[in-house]
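All protein chains of the complex are present and in place, except for one that has been dropped.
Each chain carries a letter (A and B) given by its place in the written order, and its residues are counted from 1.
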Amino acid sequence: MKKSLFALLVAVLAFAAAGTGGASTRSSQAAGAALINCGKTRSIGLMAPITGPAASIGTLQVKWAQFYVTRYNRAHRTKFKLVKEDTQLGGPNGNAEALKGAQALKGNGKVLGVVGPAGSNEVKGVTSTLKGGGLGFVSGSATNTTLTTDGTRTGYFFRTVPPDAQQSKSVSRFIVSNLKYKKVYIIDDQEAYSTGLSDEVEAQLKAAGVTTTRDGVSQQQSDFSALIAKIPRDTQLVYIPWQLAPKAQAFGQQLRQAGKASIKLMGSDGLFAPEFESLSGVYDSFFPVQPTDATIKAYMASHGGNGDFFGAPSYVAAQVVGRAIDKACKDGRASRAEVRRWIAKTKLKKTLLGLPVSFTKGGDIKGGVFGIYQSKNGKFARIA
Amino acid sequence: MNWSLFFDLTVSGLTLGSLYALIALGYSMVYGILKLLNFAHGDVYMIGAFMGWFALHGLGGPISPDVGAWIVTALMFLAAMAGCGVLGVVIERFAYRPLRDAPRIAPLISALGVSFFLQNSALLLFGAAFRDYDSFDLIGVRTRHVGNVYLATPQILTVIGAIVLMIALTLVVARTTVGKAMRATSFDREAAAMMGIDVDRVISFTFFIGSALAGAAGVMFGLVFGQIYHYMGFIAGLKGFTAAVIGGIGSIPGAMLGGLAVGLLESYATGYLPQGSTFQNLYVFAVLIAVILVRPSGLLGRAAIQKV
Partner (left out) sequence: MVDLPERPDALQTPRVGVDEWVAAHEERVGRRTGLPGLIERGWNWLPPFGKLAVCVVPAALLPLLMSEENLARYAVYTLFYALMGLGLNIVVGFSGLLDLGYIAFVGFGAYGYGILASTQFGNHWQAELAIPVVTVATAILGLLVGLPSRRLVGDYLAIVTLFFGQAFVVFVNNANRISFPHFGHVDLTGGANGLANIDPLNLFGYHVSSTRQYYYVALIAFALLVSALYFANESRTGRAWRALREDPLAAESMTIPVNRLKLMAFAFGAGVAGFTGAIYGSFQTGAFPGDYDVGLLITIYAVVILGGTGSLAGVALGAIIINCAPELLRSQHDASLLFYGVILVTILAKVRPWRLCAAFLAALVGFGFAVHAIADAAWPRLTAGHAQASGFLKGPIEAWVLLPRHPVKIADFAYVILIAAILLVTQLHGWRRLAVLVPTLYLAAMVWENLLVGQTAGATRLILLGALLVALMNARPQGLLGTARVEIV
């Protein structure tokens, strides 16, 4: 006990010393109203899962945001700098990493606006911290409907993706009016994004008189054969709004293996990726991105032909924040509150999303709509 | 009674159950000999799946292999089994042998450390992307059906392969000298050493066999389910471990029984219970608890006599 507490004392003192030696920016209690000099280089915060289980989608978002900054810096006298915070979405520490990142951005006096965070639960977790710092944050992938409807982050949170309510409407409309199916099987992957979307689609299909059955798999699962055996052969469509495209690919292959290849498969925006694309004839919902758009072509050219479309809304998010900072910094000085107000007043006539961008009071894109795609010859083509 | 559904579920359960049985055998044998829960076993299984993948792509890939498809498959199995066997022996040598006389928790933590190490080394070296075995192109998955009953090639291969391996293992343990040495060591290590059995060699051999079986299971998994990734060992290890405990840890026929039981249980739970797939892990664990409470040493296990 004695030697132990001795060691503890030493350790405590040691890290106290380390802590003092670390970044000693005094906590800026500026609730967003404090004006700072814009200077030549302005800082945009970026919160994304750079490492961890969701790294595959986080790195796409970082690439697209970085692409915006690089293009902007090439074309303008003033420069932008991305301050990256790794949120490790889905990682062992849960929301703790996102919270730490939010605290860091809040304390960094130069940061005027934030792109991210990526996960809907992360948004909920960091709201009070970022609000306390007066920062506006624009997410490129948090689609949970309640984020903009529960009123806790109005004026601070915005997103450049349509919410689940919008996606579910587009999906149910397609299933009921275009495909005219009557028997649908819905399988979620137990994560917040998936269950939320599944709940909404299920409710809308039921209201339209479609017979729906609901089940779930875990994201760790690879064996779907028992579940596939349970799906009746006269089911017309299986709706799988999952996040991991390889799992969806495995599901499709196992469906084929079980002799049920006649049942159609439909995914959601999380599955808009090459692995899912490789299954022929599958449907998917995604925002109406145009591969002929100049920005997208430029991105693909500089990234080896990969569209990485999942990260595209983060480009638009960075664009929104960047333009707001520009407008606020016209007089050389800006505050976070000013930048927030400019974000709320965003009006972009044309974006690579295929939609014009302006925000509702809650923070959603006005007139957001999803397109329905079908995989033909290994590539998704828009059909609705 | 929907016989077609029942048969489909049974086949699916047997396939998965065979995999669990192979993994459970590794757990059971090691526990029987060392009283150690080898947490790293699931990750050895994962490495086996990757070794099979690399062997496949080293031989030309699934679409145009250098030699016949069935030879490639056989070579994949061989590579994975040999590689994993060696890996298991190395792990035992460096992570568990020095701790043989330490308190029980020390090798457990060491096993946990090895598990982290393997998982994240796989992540580092192979990346987070899933790798595909593409059995459709390799061995041509033909779904045969008799009436309403469907059977796919990889599933048949898995079940038959597992049965063959389990028979081979039972023969080795029951008929050979090494098998006798294994049984003796698991019964009483000190007495076996006094009888002139080289305990270190026997333990290494046990790890070799257990890990080789896990490697075979990994390749089978890849062939049937297609996708392999660095984290797959965690949940498979957990299920295999559950299977070993249900069957009676330390008992080889128990591990086989337990594995098949868990596989079938999962399958029937998914198929027959509402929201079965969402809660399938819960149902399996609930059965596990029930079995342990009724028979604390598992279905076929031997109640250990504790000496003070």
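Keep this in mind: a contact is a pair of C-beta atoms (placed from the backbone, for glycine too) under 8 Å apart; a residue touches a chain by one contact, two chains touch by 3 or more.
These numbers come from a predicted model, not from an experiment.
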Cross-chain touch to the chain not pictured, restricted to A:Ile36, A:Val83 or A:Leu99, is A:Leu99
Contact residue for the chain not shown (choose from B:Ile63, B:Leu125 or B:Met194)
B:Leu125
Would you mind spotting which of B:Trp70, B:Phe116 or B:Phe187 touches the chain that isn't drawn?
B:Phe116
Considering the whole complex, which of A:Ser120, A:Ser268, A:Thr295 or A:Ser335 touches the chain not shown?
A:Ser120
For chain B, residues touching the missing partner are 31, 37, 90, 94-95, 98-99, 102-110, 112-121, 123-125, 238, 241-242, 245, 249, 278-279, 281-282, 285-286, 288-289, 292-293, 296, 306, 308
So that we can see where the missing chain sits, which residues of chain A does it touch?
1-9, 11-13, 15-16, 18-20, 22-27, 50-52, 55, 86, 88, 90-96, 99-100, 103-104, 106-108, 120-121, 124-125, 127-128, 144, 146, 152, 190-192, 194-196
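FYI, only the chains that are shown with their structure count from here on.
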Note: in the complex, chain A contacts chain B through residues 53, 55-56, 187, 190, 214-218, 220-223, 225-227, 229-230, 246-247, 249-250, 253-254, 257-259, 275
Could you pull out which chain B residues touch chain A in their complex?
5, 8-9, 11-13, 15-16, 128-130, 132, 136, 141, 143, 145, 150, 152, 154-155, 221, 224-227, 229, 231-232, 234-235, 266-268, 270-271, 275-278, 280-281
